[in-house]
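Below is a slice of the complex: some chains, not all, each in place.
Chain nomenclature is as follows: A and B, assigned in order of appearance, with residue numbering initiated at 1 for each chain independently.
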Amino acid sequence: MKESKVKDEKRVDGRDFDETRPIEAKAGILHRAQGSAMFKFGSTMAIAGVFGPRKVFPKHKEKAERAILRTDYRMAPFSTKERSRPGPSRRSTEISFVTRNAILPVIVTEDFPKTSIDVVVEVLQADASTRCCGINAAVLALADAGVPMRDLVVSCSAGKVNGKIILDIAGEEDTEGEVDMPVAWYPKRKEITLLQMDGIVTPGEAKEILHLALKGCERIYKDMQESLRSKYTIEESKGDV
Amino acid sequence: MIEMDDLLIRKLVKRGKRLDGRNFDAYREVSIETNFINSAEGSARLRLGNTEVVVGVKMGIGTPYPDTPDEGVLVVNAELVPLASPEFEKGPPGEESIELARVVDRAIRESKCIAFDKLCIEPGKAVWMVNVDIDVLDDDGNLIDASCMAAVAALATAKMPEYEKNDDSYKVNFDKKSESLPMKCLPISTTFVRIGDAILADPALDELNAMDARLTIGTLDDGKEIKLCSMQKGGSNGLAVGQVEQIIDLAIEKGKELRKIVKAEKE
């Protein structure tokens, strides 16, 4: 019998139930990309790079009235314990897709018709919540690139392990994780832009997990605003970021 | 068929109406024909309004995953057959068919409806592979719910083939089928869209084109109560918290209706 990893009033790694792992973020980490950022949830680490608005190739994909947003979520082969095969998988295709939907609402695409904004997310270390981590990195990279945005989108997950509803499941919790719900949040509009869930819960629990995830999002929002304020004073004064 | 103008749809919805006259919370008519394909172990042809899918369940014997050596394996695949829509193209599966397959896969897998522990033949060596293949023949929207319902109906009515062991290898005898595939519950996928402030159940294609956001929720009945087992948001706009909560409640309610239809097939 495996011992339960989530004990009565504390978590394996000592966190509170409503506490994320330590967050680390840094924008402007790359030289060739127009914008770039790194984001970490504990040992989960993603970097993002942004190009654009730029000409669309192939041309038939461009839109007359707005910029298109393209997202490419990738996993480095060494990011998991078992090496993952390079190249797109069905999983990464789906995550690229939901990442795009998560971010799109805040981007002022109508200002850049016939262009594309290309966001690449590379997960360097994967220990749960990689899509949330990637979305946060992507949003910081977009800000770093100076892409006009109505707000920041922030992402965090919550779930249920061993009967307890907890924020940002990770590490050993993940292996016996019963329920995981990644969420992305558009704070100014109070809208959920990413929502997925795996695992069995009552309707009430689902709502509780959602509210906890949003609590996590709000905290991350504050951290991300702070980090951008210190670095992007000029852009800030223009009002977009 | 001409796609209706998105603006028209949105105007109608504002006035409380849908193009086909349905109530906001109403599903289109569902008709299911199980055991439609005799080359499959289980199958269902399902029509949801003008949307039509065929699902076939094929069993095979394969090696288990190293971390679950005594459990069967589920593989869900979806083909958007290029006759189902002028937009579908020949070629490898695109984003849409991958999302479809993965959302149906999760609703089934996370509900734990298949008794995978009963699909082990020889631990670590041979287990049953359950292939669920979705063929979309007519796309008038809400492929996820149609495909999931068809898949569950096909699984619930599937018969397991027999097999023989020769030396180290197993051979399936597809001509002899006896026992049912062991199923513990019937997960149901229900999909809703937000158009403006309204929440609409079972979006038709033109409503999907006009929508702001989509939310799909899988539910199951474990004998005691109705629970959620999966969620997937779609669409390039957001949902308010209250809207998500409203959809959760609707999913429970609508899931009950649809589950009855699938259950009737099983019996």
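Quick notes
Assume contacts are C-beta pairs under 8 Å (C-beta built on N, C-alpha and C of every residue); 3 or more make two chains touch, one makes a residue touch a chain.
All of these numbers come straight from a predicted model, not from anything done at the bench.
Composition notes for this entry: the full complex, per chain label, is A x3, B x3.
Convention: only the chains that are shown with their structure count from here on.
Centre-to-centre, using mean CA coordinates, chain A is 27 Å away from chain B. Every residue of chain B that touches chain A in the complex is listed here, in rising order: 93, 95, 98-99, 101-102, 106, 110-112, 215, 220, 222, 225-241, 244-245, 248-249, 252.
By the touch rule above, chain A contacts chain B in their complex via residues 90-91, 93-94, 96-98, 100-101, 104-105, 181, 186, 189-203, 206-207, 210-211, 214.
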